[in-house]
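See below for the structure under consideration.
Of the protein chains in this complex, all but one are displayed in their positions.
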């Protein structure tokens, strides 16, 4: 099977205003993610909030097998029309990888049906991410756990539907735990939520974080699922009278 | 534990215009459901679309532990404000039993995050409902299967998230199958979807259909779940420096 | 519904030889668990390894709706015949609550089909147990989390099938996490695994630990599930020729 075509979407606002973020991600965090995936052979394009149609035109999405999503400050500025467009693409098979603060994006909340709320703290504390479903493709190439030296804390309760597969759970120094790697089947598409990625830490440079993103892209990639039809079926498949 | 207080909601339009439905449900299908539950000792009120606020005022919902929902013709006429009110109640622990064509209600689609679409046929064919998770409370008091002599067909693919527990699967004479008894945890609430109940058949008089509705009410009833808080936690639970 | 009849099973060996354990549980840890449940109105009997048939005669099991299981040192001394007897009871509807080191009992491994292995450390460290499925009956009456000041650590990977519902996840001071409250449907029975309970700490005196055990007992209690039949069905339910 050929590799999926990826669009890495980024809100891209922190990078414009925050010197700390600019230093870690001079070309935007989308470029770090895209470069990593390109180096692995994927065909990758990027898109950001401030482009026309947020960079997610019909043409772009038609050539996108997997979309990754990072947003934080400006969820409300993503137009409902584009959200609807992405939603329909997911329902029809496009994979979606939702990163970190994307938990509060319109598209993720719409797909989950819940508030997607959580607890959080910015204290640069240690996060240790444990694999709890080692046979899952999301765990490919990882060890039993990996550590991120400094991260924002996200804590339970995370108001999501129980994942179809829970692969990663985080331990935080400050006392919380979090379901950090969550897999969903929705419509004809698949969704992977991955927790780490606060903008003021170099998380997307972390080799194992990158590996999980790649695994996520592979897992949500369309696999030639059947076309589904709905609605009126006046003609039974079997005779009703015997 | 005391029995949950139930509100049986019905669109109630077919009963006003269709003589076939009027004959089967002279006082509305909500009355048949309510009477069955009352006979079993539950405290039950009813509410319908054409009442002010669709009968679902703040006061009514505050005294409702479990809401059952039947709608079909007029999903669009349910006001977004009331849908939001019900949604918030479910997120905060109120149980919800969604019946038959309620699969296309605003509240169910919102909670599921998917289209909730399906195939259908009105041919009065036989439905046989099989228990596939016999240890689940939804299966209490049932046999291995039960039959409904004449029903509308609903066929897969049913575009829902895979249920947290799948308890019932239907066989239809015309050749289709359907996931008919689906359990969900969402927020602090629980949701049970139950397939049968086309308005032109006496389905809600059927003893085993009634039993499943009662089991559903019991299963979704609030159990004293914890109050959940979200948001900023500047203070760690454990010291961050060692 | 009447309360389930409970049998609290305990290996009971630590209590005979270890003064630390004797001080915490002078009459055995089974008595502390049984007393708590009795005070709540349940009909409870106890049984231990060193009784004839480990206290689990046919007669005892026939009057048992829910069995709780604590074992550690002597899993191998539980006879295969009694394990088979308990297994058949679970398959036919008896609830089972497996506590702490019971994860390595013959009955739990048999029911899970996996090794049920894990990491462990005895350092009396702090455990904080988080609720991740607040609408589940196992979470009734709890807060968002509760703490056990000193406990043995159990760490992932815990080699179990993904639970049908995951309700509790533990944080440990020493850096690990653990899926601590796990619900399973198996055959006509239900199983709840609950992590805490090392013999040298007063864990079963802890009010919230006791509450979870009670919730577990209630959740696994039989609900009048259907009798299931298997095997040859030469006669189709529907005519095969049309």
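The chains carry the letters A, B and C, assigned in the order they are written, with residues numbered from 1 in each.
Here is the rule we go by: a residue touches a chain if its C-beta (ideal position, glycine included) is under 8 Å from a C-beta of that chain, and two chains touch if they have at least 3 such contacts.
All of these numbers come straight from a predicted model, not from anything done at the bench.
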| item | value |
| --- | --- |
| Full-complex contact with the absent chain, from B:128, B:150 or B:205 | B:128 |
| Which of A:54, A:136, A:179 or A:206 contacts the chain that the document leaves out | A:136 |
| Interface residues of subunit A (partner: the chain not displayed) | 93, 126, 128, 131, 133-137, 139-144, 164-165, 173, 185-190, 223-229, 237-238 |
| Missing-chain contacts mapped onto subunit C | 91, 110-115, 117-121, 123, 125, 153, 155, 157, 159, 161-162, 164, 173-176, 184-187, 228-234, 236-238, 240 |
| Subunit B residues that touch the omitted chain in the full complex | 128, 130-134, 144-145, 155-158, 162, 165-166, 169-172, 175-177, 179, 238-239, 242 |
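Keep this in mind: only the chains that are shown with their structure count from here on.
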| item | value |
| --- | --- |
| Interface residue identity across copies subunit A, subunit C - same or different by half | same |
| Degree value of the rotation bringing subunit A onto subunit B, based on Cα positions, nearest 5 | 180 |
| Centre-of-Cα separation between subunit C and subunit A, whole angstrom | 36 |
| For subunit B, residues contacting two or more additional chains | 164, 173, 185-187, 228-229, 237-238 |
